[in-house]
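Of the protein chains in this complex, all but one are displayed in their positions.
Moving on, here comes subunit A:
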């Protein structure tokens, strides 16, 4: 009986020590771990909360790195959370930032509409919010939105393909679509469909595959689309995060050929990841529209600093640029992607 009581007390003490250890280890995290850093020089005493939807793509990884570097350069602390594309989790993490008492919050939302409630809480707490890459839904006040001109960028890509296609070319298109809760995915889909409607004699939409930004869905989508229509010769990919799955699908089907070779499937992609730029240089991908994640990350931090300093807000729309098999070794010879 006595032993039992001792064991019980010891186990509670052990758990307490473990919890204290957890709290202690993470409490002094400045400069020590990945999630919270403090610049060595010129510390302003301010902290920016960075709420990332996910970091599964090279674009988001670059975005994140750029924000970290900008914070370090500016001498501000940052604290970061990653929501694994779970909007509920992201809302909770933003609320935790409010509890933490951060001075500004940069949100890369998994879903711009579903994050409105958390932004309203930031508004109530007087903490300025900067939207990274995706706009917020209506009903909340944001200090600035840093985003890409998705629709126009996709339209320019289609224009490039149309202008470079030999006379009489007909494209049977497979369109991949990202998450339907993502305003960027919707804008890219609309941009693509509006652009091909301008060339009705050249483009025909054969299949639309929703991917939820998941590589496995993209792979099976490509396989199924070709199984039902083997004449597909054009794929619109709304994010480089899905490119490896598409490449794998085409390789399995024996259709991964270079531009100009017989059986080449025209590949138009979006983001500007290193994989895509390499594939363009190798001749397998035709064109990628690049959103400047490095610049956007920097601008998000700048906007957060402006908000903290009480300066005027200014939105920024990244016009983007296209890297293609035509210009990858000339105009953009130095661009490696990210």
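Everything below uses one rule, namely that contacts are C-beta pairs under 8 Å (C-beta built on N, C-alpha and C of every residue); 3 or more make two chains touch, one makes a residue touch a chain; residues count from 1.
We take it that contacts and distances are computed from a predicted model.
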{"item": "Protein name (UniProt record) of the chain left out of view, among \"Aspartyl/glutamyl-tRNA(Asn/Gln) amidotransferase subunit C\", \"NADH-quinone oxidoreductase subunit A\", \"Sulfurtransferase complex subunit TusB\" or \"ABC transporter permease\"", "value": "\"ABC transporter permease\""}
{"item": "Among A:75, A:137, A:215 or A:244, the residue in touch with the chain that has been omitted", "value": "A:137"}
{"item": "Residue in contact with the excluded chain [from A:56, A:96, A:204 or A:257]", "value": "A:96"}
{"item": "Contact partner of the left-out chain, one of A:57, A:85 or A:247", "value": "A:85"}
{"item": "Hidden partner interface residues of subunit A, rising order", "value": "5, 8, 11-12, 15-16, 19-20, 22-24, 26-27, 29, 33-36, 79-89, 91-93, 95-101, 110-111, 113-114, 116-117, 120-121, 125, 137-139, 179-181, 210"}
